[in-house]
Each structure stands twice: as C-alpha cells, then as structure tokens.
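For this depiction, one protein chain was excluded, whereas all remaining protein chains were kept in their positions.
Labels run A, B and C following the written order; every chain starts at residue 1.
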Amino acid sequence: MHEVDVPPAATKSAGSLRRVVSAHTEEFLLAGVIVALIAVGGFLSPVFLSQYNITSVARQVSFDVMPALGQLLAVLAAGIDLSIGAVIRLAQMVSILLVERVPLPVAFLLVMACGAAVGLVNGLLVVKGRLEPFIVTLGTWTILDGLSLLVTGGRGIAANVPDAFAYLGRGTVVGIPVPTLIAALVVIIMSVVIHRSSFGRQLFSVGSNDLAAHYAGIKVARVRVTVFMLASSLAALTGFIMAARTGAFQPTTISSGGAGTELATIAAVVVGGARLSGGRGTVIGALLGATLTGVLFSILVLAGIDPYVQSLILGLIILGALLLSASRRSKS
Amino acid sequence: MMSTAIELQALTKRFGITKALSDVSFSIRQGSVHALVGENGAGKSSLIKILSGVHQPDGGAVRLFGQDFAPKDSAAAQLSGVSTMFQESQQVSNLSVAENIYLGMEPRIGPFLDWSRLMKQAGDLLGRLGIEIEPGRPMATLSPSEAKLIEMGRAVSRNAKVLIMDEPTANLNQAEQQILFRVLKQLNEKEGVTVIYISHHMQEVFDLCDHVTVLRDGQHVATLDVADTETDGLVRLMIGRQMEAYFPTIAAPAQGEPRLVVSDLAHPARGLDGASFEVARGEIFGIYGLADSGRTALTNALFGIQTGFAGAVRLDGAPFAPTSPTAAIEAGVILVPEDRKLQGLMLDLDLLHNFSVGNLGRFVSNGLFEKKTALEAANTHIQRLRVKPNNAYALVKGLSGGNQQKVAIGKWLNRDFRLAIFQEPTRGIDVSAKMEVYEVIKSLSEAGVAILVLSSEVLELMGLCHRVGVLSGGRMTATIERADFSEHAIVSAALPRRRA
Amino acid sequence: QTYQYNTVPEGDITLCFSQVVMNHPFRVAMVESFEQVVAGMEGVTGVVTDAQGDATREIANIESLIARGCNAIIVSSLSGRAIYPAYREVADAGIPLIIAASGVPEEEGIPYVSFVSTEEVSMGERAFDYIAARLGGEGNIVQLQGVPESTNSILRREGFNAQAQYWPNIVTVADQSGQWLRLPARQVMANILQANSDIDAVFAYNDEMALGAIQALEDAGRTDVFVVGMDGQKESLEVIQSGDLFAMTIANEWRMDTAIETAVAAVRGEAVPQRVVLRVPMITDDNIDAHYDPEAVF
C-alpha cells in the first residue's frame, strides 16, 4: 500500500505498475481469495450478503483487525506479542469497572494508559532485561489473566453502560457499525505510521537488522519500546470498544479458552505476508489476513457446518494460503 | 596427469533476473591448481556452488572425471569427492574445533559418537597441517582467521579428489596464509588433489596456480596457462577495459587546525593503552595494525559503540565523547563498518531503504517520509557509485560484495559529516569496485572531511593515505608521512612491542 | 421493553443452538442430544455453533445464527453477563430465545422466551447438605472447583459455601481447581493428599474431576474418604455402583428435549412457560438403577 504512488519521474509508470503488482502479489492473491469466498458465501447462503450479516461480520472483523495491526508492529520489529489477548481482556475489565464511576473520556484515557503501561513493561523487559519478546509476553499474558481473575474473583462483571459508551460498541453511522469506523481509522493511521512515516522506516530497519540499524544511528531500544507500547495500546482500544459492545466482562484463562486471540492475530499477520523474524509485512496484508478468518467463519456458520469440521476447514484453508504464498515467495 | 578432472558444458545459472552464469564452458585438468578470477559478481562463487551441490544449474552440464556430475546437495558432492572451503565463514561456534572439522563425518561406535577417536583424529590432522590449535577448544574462542584455518581442516579432512577454495586468504595474516599455501601445495603435489582456487589477489594466482579462468558478468572470457600471462593482461580481461592508475592521485591535505585530536585514548580491558594522533581536515589518515592491536576498540570509541574510555578526543576543537552511534552521527562522524552484512546493511530491504537510513531526518517532513526525495537521492547515489543493478527497489541481499559495500558507504552520502571512519573498506571486493571506493574517499577528502582508514592491507594504505599511523598493543607506535612510506617501516612498527 | 417475536405456525423450521464450549463430555452430550432430538423431528432442521469458550466468538456465532434466519435460538453460555447484548439482539430480531444450562438469574431482565435450565446454586447447596448429613456435621473436606472463572463453577461454589456457613465443624481444608478435567484433578488431588492426612470427603464440581480424584485416592490407598460429583455421567454411575469411594452425583441435565420442545412450541406460537427449572436428582448407590441407562450418550 505504501508503494502505490511511485513518482513517475523516477520510474516509468508501466514498470511501476508492474512493480507494485509484483511486490504485492500476496495481498492481491489474498484479496482475490476473500472476494471469491464472499462470492461462494453469497451463493451458499442468500443471507450471507444481507445487510444484517455484513454489518455483523464487519463489526466482528473490526475486533480482529485492530489487535492484528498491533501484532504486525511487533512482528515487523522482529518481536512477537503474545500478551495482546490478555491486554484486550484487561482493558475490557478496566472499562467495565470504570465506566459507571468516571466520565467516559477519563475512562478511555485510563484504559489506554493501562495498555501503554503493559507495553512499556514488555518493552523494557525486552530492551533492558534483554529477554526474548516471546518469553516476556508469554509471561505477561499469564500474569495479566491471573490479575483479572483476582480482581473479579473469577466472576463476570457488568456495568450499566452509558449511552455514549454503548454507541461506540453497538451504534452505527449510515449503517456502518461504529467499531468498523474506528477500525478503519486505525487502519489508515497505522498505514501512515508503518508505511509513510520516518518511524516506519526505523521499524523496518530494526526488524531487518537491528545491529545495522544501531550503527546507522537509529535508536533501536526506543523503537522497540514504542512498538510494544503501540501494540498494547491498540489492544487496549479493542478491549475498550468490546466492553462498550458487551457492557460486561468475563475473565478467561488458557484453560477456559482464552488462548485464541493471541495466536489468531499472529496467524492473521503471517497469512497477510508478514515474516515473524521481522522486516517484512504490510498493513493491508494484516487487514486482509484478519478479514479472511472472519469471513470464513461467518460462511461456515451460515452454511450450518459442524463446528469441528469448521475448525478443520479453517485450518486447512489457512495452511493452504500460507503454503501458496511461501512457495510464490521462494520462487521469486 | 593430462586427463580432465572437471568439464563444464554451457553452464547457466539465474537468480531471478540476474544471470550469474551464462553458457560457461571450460575444463580443469586433473592434478592442477586452477585459478578462477573475475570482478565481484562475475559468477565465481555461483560456479563453485554448483560444483559443491549448493546450487543446481538452470542449464548445461558438468562432468567429473568423465562421469555426469549433478550433485543435488553438498552431501552428494562430497560423496563424489568434491570438497569446498566457501567464501563466507563456515564455522559452528557452539561446538569444539574437532567437531567442526569432522562435522558430518564423526567417528562412531554404533549410534554413539566416539569422542576420544574424534579428538585424536582432529589432533593428528591439525598436527599434520601445522596448525597449532587444541582440538578440544570451543570454536567460539577462535579468532576469525584461526576459524578459517579450521575450515580448511574440514575441507581437507574429507579426503577429496577436488578441493575448492573460495577466497581463502581474505581474512588471514601473513603467517596463516603461509600455512594455507603449504597445505595446498602438499595436497596438490603429494596427493594429486585437483584444486580450484578463487582469489582477488593476482600475486596468489601467479604463485600458486597452473591455469586461470577469467569470468566476467557471468561469461567465460578465457582460460589460460598462468605461465603465459601477466597481471595487467589478466586484469584487463577481468574488467574488460584498460586499467588506469590504481589509486587516485591525492592532493596534499588542507592545513590548519586539526579536525580530530585523539589524546591518550585508553581502556586497558578493551585493548587501548593510550593512543594519540591527529587528523586534519581533508586528510586521509591510515591506521595499520595486526590482530588485537586495538583497531576495533578505537573505532568503537570514536563511534560511540562502547563507552568508558579514558583520555580525550576533540572534534573541531570541541570535546567529543559519544555515548551511542546516534550521538556520534549527530556530531558529524560516520562509520563504514568492517562487517558490512552484519553491521552495515539491511540485506532484505531495498536500496532505497538502505540509502535513506543514513539520514532519515533529511527525508522527513511533518513526520512523514518523503519517498520521492529519497528515491531521487538514492538514484543519484546509484549513478555516482555505479551500483549494479541500477534499480532502487532491488534488494541488497542480491547484490555482489562490491556493490553491497557501495551501498554501505552510500547511505552516508545523504548527510554532511566531518569525520569518516572506514574499516577494511575494500575487503573482499574486486579491482574496479576498489577503485570506485577509493574515488569516493578521495572526493570526501577534497570536501574537507577528515578520514580514518583502518586496513590490514599495507599497500592499500600506502596508495591511498596522506599519513599512516601504526597501532600496536593499543598505542600509536609510529606515524609515517607519505614521503616516508615503506612496507617495511609500517609492518615493523606494527609488530608487538615488549611490555614496559 | 416488550419484544415481539415471529412465529411460524406451520411448515419447516430451523432451530439453532449456540454452545459456549465443547471441551468436556457434558457439553458434548448436550450437542449430541440436540442433534438426536432434532433429527427425530419432522420438518425441523438443527444448526449448532461452538464458541470454544470465547465470549467474543460466542456473540459472533449468535449474530450469524440471527443472520441465518433461525426460527428459534437456544443458547447455553458460561460467559456470565458478557453475553447479554447478544441475547438482546436475538430478541430484537424477533427470534424466540431459549436459555439452556446457563445460570441466568431471573432478576437480570433478560428477554428470553423461556429459561430451561437447572439451578446451579441449589445444586451446590444440595451437595453440601449431602456431605454434612453423611459426616454427621463434622469433618474435613476438599473442594475441587472447575475452571474457576466459569459461571457454573462460581454458582455451585456459591451454593455450597452458603450452606457451609451453618456448619462450622465442617472445614474445607483444601480448595483448588481441577479445571473440569480428570487428569488435572487427579494431580491436584494427589498433591492435596500429601499435605492433608485428615480428609473425610471431596466435593468435585463435576464428575470428570470426581473420577480423577478417585484415581488419586486409590493411588494413595485411601478408602476412608468419599467423593461427591456432579453431572451424573454414565461412567460415574458405573463407578458408584462398583465401589465405595464415589458416593453421590447430582444428575445435571444434558438432555435437550425440554429446551427443544419449548423452542418449537414458541415458534409455533403456543404459550410457553417463562422459567422451567429442571429438577435434577441426586444419584447414589441406592437409586442408581432408576438412572443408569447403558445406551445413553452421556
């Protein structure tokens, strides 16, 4: 997405179009797959393309896209953030606890601060503590889930959500769910940050070769800490809006099925062409990767397919997509 | 003696759009030492990687001792009697020396490793080669050049009929080179091993080899008897044009206040013991030193990679003690580091990115990266440095060593600086790339930049520098003016001195 | 707020079932029962979704079911209040909502057409009462909770501990989680046995864990302890029948017939009871024959 506007002065436009297409074949392929799926979905079930279902899938996908972009940041800088799901849950809990007690903007800021604080801790442990991001965030993941168990005593909590807050999660603007609009905004901002800003360049440098980045004068440690803070903040934002949607929070740990989110975000960015060892990946890819799963899920549910077969099909399709793009990449 | 060991028939190899080899045909006589020369990117390594089973050709065929030879991996090549010492370092740092030598061919008792026999075999082999390294030593404790000798030990241990050496001397000092040459001669003359030898050092070709094949741009140019050729002719064949003066003519440096003043820079633990010297504006100051003389420590101090040095550094009169590369760069210092792949480049990103990271600030407005400006700048550098391919979107990992080095230098050309440090600026790069690097250094000097060149090639320092300082044991033991340059003077000042 | 819902007096209908998680036998048995019962009904198609324990996915699933045009939706959830917005969406869409095997207190004002479920709190109370009676009001007990944050674990615990207040001489000496599963329960129980020699009874919040606890007791050669479970799964009944350790289980309702019948009635426009509290029997060696069905799926 960042390379769409090559200045014609530098490259012949025909060549540049070819370059854009060839540099982003994966994204195009993925978009193609999604369009095909939507067509299949519409064919299999007429309600798939109903306003209600589109709205519902769009809202759902928004909750997957925002944390996936956080994961993308971590992955681009050669890290990984396994704590994203736990931060979402933490943010949900804090939102529910706060929303009846303090004004909405204050609640929002506090929730975001929680997210940023977790990111700061993750980042500092990686940079100062010299720990591998995998280890750090695996640790914070379990600790945060433990914390929300302690705070809630394991029980679900609920709040009488003020209308303004509820609107963020449940409202629509000209038929488009508010969470989707927020996610769209996040996508735009993140594509500027990642692909257009100087920070983005630093991010790719660090992910590609941190030592060379250091020798080129880039403040590697600062970039890494910022990345973790941004990733956690996006997770916190997601949790805040989820809380607005549900008005309640139910603590989860790995044993009750909470392991899905963190790994799903990673799958989404990798399906979207990112490389876990850093330096490669795009916002549009992550967006498409997250969308693919959401769309697939909706189709499989609508088609009334057995839940276990659903997981099997989903796994096989993702595996196929990954193998396809890997083989394409190794050929070029 | 006159039969053919290897015959290449119209060998072709492509990497994406790059044609590394096109229709290369020639033969190598059994029992000969056959040199392979050519500029960076000529295709030498690609060729030998096909022989070693690392790459498979896209066209053509190879015959080994009259048999079809198409190894699908290194294991297959070794089974057929071809063993290789690659250009890139091939060491396993977390194992012992002995395990490195016999990697994949360890003596066994049943399914188990026979440790004692392994150690003994390795000891015997090292003894026979005259390499004094304990077989039980962890590989990580070896210097890069010692490690290279162990790699040679590995290649030799395979009892190959064909031994390939790709730029084996690039990292070795004089004494170590002698070991390598001796082993090579012994294997070739006593055991009849056929040797393929790649080097950028013409002298080695003439000293060691019987035949030489010249490659240029992936094509076979000539295969000659070494006895029938001389350096100039060979170089002409390699670069395809007449070679002008090797080193640029250097004007006398501007006089005046020195730009860089280093006084008593010391950090005993890191091997600096009170080094002092000055560099003027526009002066190219060479620094020569043997292994462990303190060159790296000096660079680290000046570029803020390490801190905690005693003594004083002044840059244009102001005290200078950078605490990070960022600080050094902001003060107007740049570094072209010795390990370009590890320290200098983002290999899997494109030229545009690599050129712009040297000064991201220049391409930013309102926090946004101005790609258009950066692209223009990158294209300018590509033209100026004659980088191949001339495509700002090419990934750096696909470039040859010389071209990568140009990128490592070029990233700094987007900013103004006062002091430039070049560490081994021409290591492993070919004649014409070298000349281009020298040209850049010269033009920087003409622009008033103070330049430090740290090199282990005496001739290079003599050709390029206004003055050469010699480091030994962490001190500047001599500073020699251009008029007084002699190989002897420089090398003898570098020899370890006795402790006071 | 009053909700209108659409009825289909005759013709084919689709019944949908949103299951929160299918990670233990009880939950799976519910789904199997649903499928079996629906298969036996003319003109009724069944659709099942599994949220894999994730409340967000549960909401998404329910929305898909709404989009799909289900004529009635049965929900079984362990997600507490996090799932309430989805309940409201079902009602908003004019689809009859039936709650099954989920603790939804009456006063929460959820717009369900019918609540067909057991009373988890009272199940906890009854378990305690049984233990207290059998111990004669005095003794040391162990609690093995399920996944501590799941609704049913919390409600059962609430009932159990509420009764315990009245019995000061019955002391919970160890209170740990066996994650609803057999192996973790067995390991935790083994550890507990190391630290506590004086144990008289174990209350496991479901049978899987009760069976794990029994294995640990057998390993340790303990015969002086009895175990109480919950769910009444087939295997437990066999164990109750054949030995002394497993004393009692409360037969949680996994059969979906009532929920399905209620749903169909609502779709057809018939009046349905708003709250059906399923009565679940305590099963001991004494009445086991009345409850043991070797053909049952659970």
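By definition in this document, a contact is a pair of C-beta atoms (placed from the backbone, for glycine too) under 8 Å apart; a residue touches a chain by one contact, two chains touch by 3 or more.
Methods note: contacts and distances are computed from a predicted model.
Participant: Out of "NADH-quinone oxidoreductase subunit K", "Heme exporter protein B", "Acyl-CoA dehydrogenase" or "Ribose ABC transporter permease", flag the one the UniProt entry gives for the chain missing from this complex.
Facilitator: Not shown, but named in UniProt as "Ribose ABC transporter permease".
Participant: I'd like to know which visible chains would be in contact with the absent chain if the whole complex were considered.
Facilitator: Touch partners of the hidden chain, whole complex considered, are A, B, C.
Participant: Looking at the whole complex, which of A:Phe48, A:Phe63, A:Phe108 or A:Trp141 touches the chain that is not displayed?
Facilitator: That would be A:Trp141, which touches the missing chain.
Participant: Contact with the hidden chain only, please: which chain A residues?
Facilitator: Interface with the chain not displayed, on the chain A side: 80, 125-132, 134-136, 138-147, 149-150, 153-154, 210-211, 214, 219-221, 224, 253-255, 259, 263, 266-267, 270, 275-277, 306, 308-309, 311-312, 314-316, 318-319, 322-323, 326-327, 329-330.
Participant: Tell me which stretches of chain B touch the chain missing from the display.
Facilitator: 52, 54, 73-75, 77-79, 84, 86, 88, 90-95, 99, 103-106, 108, 111-113, 115, 154, 158, 324
Participant: So that we can see where the missing chain sits, which residues of chain C does it touch?
Facilitator: Spelled out for chain C, the touching residues are 22-25, 27-29, 31-32, 145, 148, 173-177, 181-183, 186-188, 190-192, 194-195, 215, 219-220, 234-235, 297-298.
Definition applied: only the chains that are shown with their structure count from here on.
Participant: So what's the Cα centroid distance for chain A and chain B, whole Å?
Facilitator: Result: the chain centres lie 43 Å from each other.
Participant: What are the residue numbers in chain B that touch two or more other chains?
Facilitator: If we look for residues of chain B contacting two or more partner chains, we find none.
Participant: Flag every residue of chain B that touches chain A in the complex, lowest number first.
Facilitator: So the residues of chain B touching chain A come out as 16, 303, 305, 324-326, 328-330, 335, 337, 342-349, 353, 356-358, 360-361, 363-364, 367-369, 371-372, 375-376, 379, 392-393, 411.
Participant: Across the complex, what residues on chain A touch chain C?
Facilitator: It comes out as residues 45, 47-48, 50, 52-53, 56, 60, 63, 149, 152, 154-158, 170, 242, 245-253, 255-258, 260-261, 297-298, 301-302, 304, 306-308, 310.
Participant: Touching residues of chain A toward chain B in the complex: what are they?
Facilitator: 2, 5-7, 9-10, 19, 23, 192, 196-202, 204-205, 208-209, 211-219, 279-280, 332
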